[in-house]
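Yeah, one chain of the complex is gone here, protein chain that is, but the others are all in their spots.
For chain A:
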Amino acid sequence: MMHKHTYILVSVLMFIASFLLIAQSEIKDPFKLLTHETEFEAGQNILLKFSGYSETNPLLYCSNSYGSVVIQGTNKNTILTFEMPKSIANKTGFVNWKLLTKGTNLSGKFYITPKQEVITMETYLGPPSIEAGGTDYAMLVVIPTDPLDNPLQDSTQVNIKHQFLTSEYNNVLYTNYLIAYKNLYSETKSGRMLISSEALGTHSKEYTLNVLPAIPTNFEISYQQHHNYADGNQITTFTTSVIRDKYDNIVSDGTYVDVFITNKDNNILKTSGTTINGIATAKMIHPDHEDAWTVKAFIEGMAESAPLALNFKQVITDFEVVFSDNSRTITVGPLQSFMKQMIPDGLQVKLHFYQNDTKIKTLSKSSFEGYVTFKLNEAIIPVPNAINDTFKIIIETARIEKSFENIKL
C-alpha cells in the first residue's frame, strides 16, 4: 500500500513540473528600457519606461541607501511605466533598480542629484568653550541642505565668517563628502567669538564660541587691616593683584585661590578667596595674642604669590584677678585693649584648677564688657575632704598666664 501511494505522488509531481518547464521556455523577455537618462534632480517626477507586454505586469525593485522598495507599474499601449515614489525620488544618491521578470536580468541604476539651492544650513559647533592661547580649537561643521533635506553636491562653496574682538574673518571652503568643516583656533586673547556661515546666498544663524582665559600665572598678594593689634576680633583682608594668564587675560571669575598663613608656632592657617575681575579676596580674623604671619597664596599646580609678612601686636599686657566668696568666685579683669578700652566681648579666658599639682578641671569663658567671672560652686569643685590638700589656679588669656597658689576653699 505504502509503495503505491508514493508512486502516485511522484508521478503527479513530475506531471506538474513538466508543465512549468514548458511554460517558462515559451516566454520570451519582451521588455526593453526606454528611459535613457541616468541622472535626475531630487524632487523631480522620475519615470522609468519600458516597452513590452506580458499578461502579468512585472514589478520593479528599487534600492537606495535608505532602503528598498518594490514598485508596481502601469502598462499603457505596451509601454510599462514606473513612477518613483517620493521616498526615493527626494533623496540624493544612486538608485539601483531591477525589473522582476522571470527571464533575463533587466537592471540598472541612476543617480539623483540634490537641488542646487540652500534652504537650511545644518551647523554643529563644539565644544562651546575653548581656552585662549592658540592651541585649543572648536570645530565648526556646516552642511548646506536643499529643500528636500539633501546635502548639496560636493565642492559647493561655503563661506565661514567669524568675528573676534575687533577682527572679522571670512573663510571660503568647499564641501567635501557632503560637509564643510573648519577648526577655529583660539587667539591669545579671551573673549567671545561669533560665527556664521553662508552657502549659495543662504545664511546660518549666529553661533557663539567662548574663548576662556588660559591657566593663571604668578601674582602678588597684599593685605588691608584697620589696625595691627592682636585683639582676636578685627578682620584682615588679603587681596591679590589682578591674576592673569600668560597672554595677559584676566582669569575667569570664580577662580579659587588658597591663602596659607604660617604663624609663629609654625602652624598653618588657611583662608581662601575666589576672583572677581582677577582679584581674589580672602579674610581672616586677628589672633588674640602677639603673632607673626607669613602669607602665601596658591592656585594649585599653576601659580603662586610671593610670601607676605605681617605682625600682630599684643593688646593685653596684664590683668587683675580678684578672689571673693571664700575663693569660690574669681573675677578676671578689667581686660583692656591697646587704648585702655575694654576688650571687645568674646575673648577666651581659661581657668585651670589644680589639686595637689594635678589638673582636675579647666573652665573656659568668654569675656563680657571686659570682665570674666568664674563661680566655682560645690557642684563643680566639691568641698575638699583632706585638710592638707593644696590648690592652685592658673588663669590664662591672650597667652598670658597668672598662677595663684595655696588657694583655700
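Methods note: contacts are C-beta pairs under 8 Å (C-beta built on N, C-alpha and C of every residue); 3 or more make two chains touch, one makes a residue touch a chain; residues count from 1.
Operating definition for what follows: contacts and distances are computed from a predicted model.
Between the listed names "CO or xanthine dehydrogenase, Mo-binding subunit", "Peptidase M16", "Integral membrane protein" or "Acetyl-CoA acetyltransferase", the UniProt record for the complex's undisplayed chain reads "Integral membrane protein".
Checked against the full complex, the candidates A:35, A:120, A:202 or A:252 give a single residue touching the omitted chain, namely A:252. Only one residue from A:55, A:300 or A:357 touches the chain missing from this view: A:300.
The chain that is not drawn here is touched, among residues A:110, A:207 or A:391, by A:207.
Residue A:260 is the one among A:181, A:260, A:338 or A:354 that touches the chain missing from this view.
Interface residues of chain A with the unshown chain, by the touch rule above, are 124-129, 131, 207-208, 212-213, 215-216, 233-235, 251-258, 260, 262, 265-276, 281-285, 287, 296, 298-302, 304, 344-346, 365-368, 377-380, 382.
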